[in-house]
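A single protein chain has been omitted from the complex, and every remaining protein chain is retained in its original position.
Moving on, here comes chain A:
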Amino acid sequence: MIFFWAFVIGGLICVIGQIMFDVFKLSPAHTLTTLVVLGAILDGFGLYEPLIDFAGAGATVPITSFGNNLVHGALEEAKQHGIIGVVTGMFEVTSSGISAAIIFGVIGALLFKPKG
């Protein structure tokens, strides 16, 4: 069942992005930035965690989960070290997306030649 909900919720988040493209005429960079901020705010209200439990990868794969993870790491660290943890804990949880993008970006640049 989680496969079905992953498909539906993931698809719906992409539809929100498509509406921002087409109706509000935002560029991809603006859209992605807005979605990340949205994810961060949702986690601030504690709404993103239940969504992950409900839809699995449907909530972790879209870019909104990036904002969620950032807030999550910051809050975890803040529990232990107070206010200063908000700064130091930011990348605690979310490192994989950025590190994977950097690592595979460099490997990709080594392996492939630009086309066209």
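Quick note on the criterion: a residue touches a chain if its C-beta (ideal position, glycine included) is under 8 Å from a C-beta of that chain, and two chains touch if they have at least 3 such contacts; residues count from 1.
Simple rule for what comes next: contacts and distances are computed from a predicted model.
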Choose one: "Stage V sporulation protein AC", "Phosphate transport system permease protein", "FAD-binding protein" or "ABC-type dipeptide transporter". The correct choice is the protein name in UniProt for the chain not shown. "Stage V sporulation protein AC"
For chain A, residues in touch with the removed chain: 2-3, 6-23, 28-29, 31-33, 35-37, 39-41, 43-44, 52-53, 56-58, 60-63, 65-67, 69-71, 74-75, 78, 82-83, 85-87, 90, 93, 95-102, 104-109, 111-115
